[in-house]
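Here the complex is missing a single protein chain, while all its other protein chains stay put.
So that you can tell them apart, the chains are marked A, B and C in the order they are listed, and the count of residues begins at 1 in each.
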Amino acid sequence: MFMKRQLPIAIAATIGFLTLFGWFVDEPHIKSFVDDDATQWFDILASFAMFLGALNLLKMQAIKVIRKQKGWPYAALAILGFTFSFTAGFILLGSYNVEISQYDDPAKVATVLASEINLDEKSAENILIAMPEGDTYIIDTPYFTKSGADNVVEQINAAGGTANMRATEWGSHISTRGSLFNWMFRFIFTPLSATMFALLAFFVASASYRAFKIRNFEATLLLISGIIIMLGRVPIGGHISAWFILYIVVLALSAGVNTWFKNRTYTLASVVGGVLLVTIAGFIMGWPVDQPAIFYLPVLQDWIYNNPNVAGARAIMIGIGLGIFATSIRYILGIEKSYIGE
Amino acid sequence: MEKFLDFIVRAGSLDRRYIFIVIALVVILPLFFPLGLPIRPTSSSQDVYNTVEKLEAGDKALVSFEYGPSTKPEIHPMAVALLRHLFQKDVKVYITCLWPDGQFMAMEALEQVADNQYNKVYGEDYVLLGYRPGAEAIIKGLVSNIRKVYTVDSRGDFLDDIPMMVDVNQVADFDFLFSASAGYPGTVEWVQYAADPVGITMSTGTTSIQVNEVMPYVQSGQIQGILGGMPGAAEYESLIGQAGIGTSGMDAQSVAHLVIVGFIIFGNISFFVERRRSKKY
Amino acid sequence: MNGSEIFGAWVAVFLTLGIFSYLYKDNPFYKIAEHVFVGVSAGYWMTMAFWTQVQPNLFGRLWPIPEGEISGFLMKAWYGIYNIFGFVLPSVFPDGGIDKGHGHDPHFLYLLPFALGIMMLLSVSSKLSWLARLGIAYTVGMAAGLRAYAFLNSNVLGQIKGSAVSFVDMPWFSLTGVSVFNNLIILVGTITGLLYFYFSKEHSGHFGKVTRVGIYFLMISFGASFGFAVMGRISLLIGRFTDLITYGTSTYSYASIWVLLIMIVLLVVWTIKGEKKTVS
Partner (left out) sequence: MKDKQFWSVAGIIFVLFMIYWVAGHPFFVTERGVMFWSILIVGGVLIYSTRMAKRGEEIILRSIPGLKAVEEAVGRSTEMGKPVLYVPGIMDMDQVETVAGVVVLGHVAKMTARYETSLNVPVSRAIVMKAARESCRESYLMEGRPDLFHDDMVHYLTDDQFAYAAGVNGIMLREEPAACLYMGKFYAESLLLAETGNSIGAIQIAGTASPSQIPFFVTACDYTLIGEEFFAASAYLSQEPELIGGVKGQDYLKILAIGVMILGTIFNFFHDLGWTSWDFLAYLTVQ
């Protein structure tokens, strides 16, 4: 019982106190634990847990396949996908390099090399000659199988050169161009994540279409600040004249007058008066695109971003800060412990 | 009139798939048929351009790649445009990467600009030093001694064997520093640990979301100009007079924003018509 | 351009269009892309975690390459265990020790996270599932301590400091740069916004009016972030389409065009078939 209930709480409390007050202790061991080891331990723990997660995923999908539930062929695909990346990560390296370190007759070795790197023999020969003394030339694209690389090595050796095969080290294969894992990263993983990310462009459009409605004053503010930023940030925003915006503002104000007084004469007067006023001012000032600056989108978006937006964001940040602090204290003191099933 | 209003109301509850199609079209079509909307460089992009213009043939520029595939559309065009400008002026280019994927990005950009467009020679006109893990520590290392961080370049050649590395020992030996950055580690770290302490001229290019974070440094003159997101790249392309991905993207970007705003306005009109009607009945 | 690159381009195009086809509706292509994605990515991150965390940072600390000869019975036994592991999995445990820049002495403290990790794995059996609680407790304790400090520091103190604005030596009104008006906006906005989060009082009467103003500031802020997001997301979409256009060139045997055509045809067939079913 102690191991199951009290021990976890005790661990959370101890580690919590240590990482909270360790910031104030000038002692190398505690310092290195707080700055470095604490999160490192978590990373290691999370990495172990990932195996657990993968097992769960495989189990769920396998059940679907075995019971032939709806959509089971797709579940099989998920298992296949996992098996593939597991193979690329742990079993099949797919990256064997050929290094040429010496040659007697460059022309002979170049014949072999030329066919391997899709160049004419002359250029291949030049590459070899340009190679500095005591240096090695590594063929650009690694070989997928060990025997493939060995085969080339043999050919080069037969042509009077000295070549050897070097397998990419396990561990560095995840970032080496040419390994199976890297192929998977480039042609499966990257396009899939980038495309899911790009779907957002569509969703952002449909969400704004649906949600940006002038329902009440709050929604109107959301809409106005959104549109100003959207237009003010792209080149086209700089081409929209401040006067055009001014006319829109006059119309919007008149709409406000209309709903407020519910009197047609007033509305008409505000529209006509406003338009006249703006037009006269425009002729006097000569219609400059970026004057008056208050109604010029690039300037306006900058002001919104740096002032009201900062105020709103700051209020949220302070709230979040207090919330996280209070919640953390509850976990450290063990007031809230349902995350381990208490 | 009644029929027209009817249409508007019905269009208001539009299936969102029509919106998707319109968005896809306004993004794709300008890529094939550029509209050539005029691009007006902002003062901060102009500053970057002027700074590079001041460099002379043979000057040394350090360019750092700090982005990956996910932010490539925003940063890559500006990196390419800047390299074009540098090579055009025969400036020697040294490239470091603080992000692991940055190296792949740099290789791609160099292949396109240095090898295929300007026929520059590796080791004499440009060198790719490659990626080293360590974030700020790497920047601090470069400031004190480059050879401490890099003994070999990305191709495995010893730094001492590379002709253009002669007499290049620390950040202070460069004439210009550019950071193409999508986050941490990036522009802010370069300012704090390199540009400020050493006093080297520095410019930067960042994602649009980061601009506001970096802007204070630009205003105070710690950074000479900033290119913000794809629009920044487009402005730079127009300055050097070589249209690229940024420029062709800008038409799509502008039109897409206009269309989205159009959708919002249309949605509101139909919303009003509908509300009016429901009040009447 | 070698074969694996061209094949890769075809795979990439198929998966890209498969995900995009979701915009039409849920369909077999999306299901294929989705399931492949889930499976591949689970394996991808597991591999990354193992080769970037467990192997270098745990095993690399427990069994670094020793300096000189191993002496002492305990150390010999310790590296004896390592050799047994190395016999089974030579790629993970290379001869002599793991050199990942963690010095030459084993960090025995790292046996603790090792033990927690093993317990996590053992908890797969339902009888031992409580063992996972220790790891969870460690994680939550660590998170609570570290985040409590960091958030109180930068989110609360830092922002309070930022809100204590200045009103001296600046113009009364200016849109660009600082001004008394702008600073007043920031101060009022922050205070009213914060009062919106006041829980132990109903938001009515005068207090309600104040919190109302707070909501206005929150809304402006939300609108601004939304506008920014639109911009970044559209750029990403442009990037995706330029990739597809590249893959549609002759170098990649027109992969985009072929896959797109075939997919559309199959989707039309699939839709018509589906409609017939619902009619009958």
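Following the convention adopted for this analysis, a contact is a pair of C-beta atoms (placed from the backbone, for glycine too) under 8 Å apart; a residue touches a chain by one contact, two chains touch by 3 or more.
Bear in mind that the values here come from a model prediction, so they are computed numbers and not experimental data.
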### Task
Have a look at A:L92, A:I240, A:A293 or A:L322 and name the one touching the chain we're not showing.
A:L322
### Query
If the hidden chain were put back, which of C:L62, C:I136 or C:M231 would touch it?
C:I136
### Query
Of A:Q155, A:T168 or A:S208, which one is in contact with the hidden chain?
A:S208
### Message
I need the residue numbers on chain A that touch the omitted chain, in ascending order.
### Response
20, 23-27, 39, 42, 45-46, 49-54, 56-57, 60, 71, 192-193, 196-197, 199-200, 203-204, 206-208, 210-212, 222, 313, 316-320, 322-331, 333, 335-336, 338-342
### Query
Considering the entire assembly, which residues of chain C contact the chain that has been omitted?
19, 22, 26, 30-31, 33-35, 37-42, 44-46, 49, 120, 123, 126, 129, 132-133, 135-136, 139-140, 142-144, 147-149, 152-154, 156-158, 160-161, 163-169, 187, 190-191, 194-195, 197-203, 218, 222-223, 225-226, 229
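Simple rule for what comes next: only the chains that are shown with their structure count from here on.
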### Query
Taking every chain's C-alpha mean, which one sits closest to the mean of all protein C-alpha atoms?
A
### Task
Name the chain whose C-alpha centroid is most distant from the C-alpha centroid of chain C.
B
### Query
Quick one: which pair of chains has the most contacts?
A-C
### Task
Could you grab the centroid distance between chain B and chain C? Build each centroid from C-alpha atoms only and quote it in angstrom.
22
### Query
Any idea how many Å lie between the Cα centroids of chain A and chain B?
16
### Message
Roughly how far is chain A from chain C, centre to centre by C-alpha average, rounded to an integer in Å?
### Response
7
### Message
Which positions in chain C are in touch with at least two other chains?
### Response
23, 228, 230-231, 234, 236-237, 239-240
### Message
I need the residues of chain A touching at least two other chains; which ones are they?
### Response
190, 193-194, 197, 201-202, 204-205, 208, 223, 227, 230, 233-234, 305-306
## Note on the structure
In the complex, chain C touches chain A at residues 2, 4, 8-9, 11-13, 15-16, 19-20, 22-23, 31-58, 91-92, 109-110, 112-114, 116-118, 120-121, 123-124, 130, 133-149, 151-152, 154-156, 159-160, 162-163, 175-176, 182, 185-194, 196-197, 214-231, 233-234, 236-237, 239-240, 243
### Query
Which part of chain A faces chain B closely enough to touch in the complex?
132, 135, 138, 175, 177, 190, 193-194, 197, 201-202, 204-206, 208-210, 212-215, 223, 227, 230-231, 233-236, 238-239, 298, 305-306
### Query
Which chain B residues qualify as touching chain A in the complex?
14, 16, 19-20, 23-24, 27, 37-40, 42, 69-70, 100, 104, 156-157, 161, 208, 212, 231, 234-235, 250, 253-254, 256-261, 263-264, 267-268, 271-272
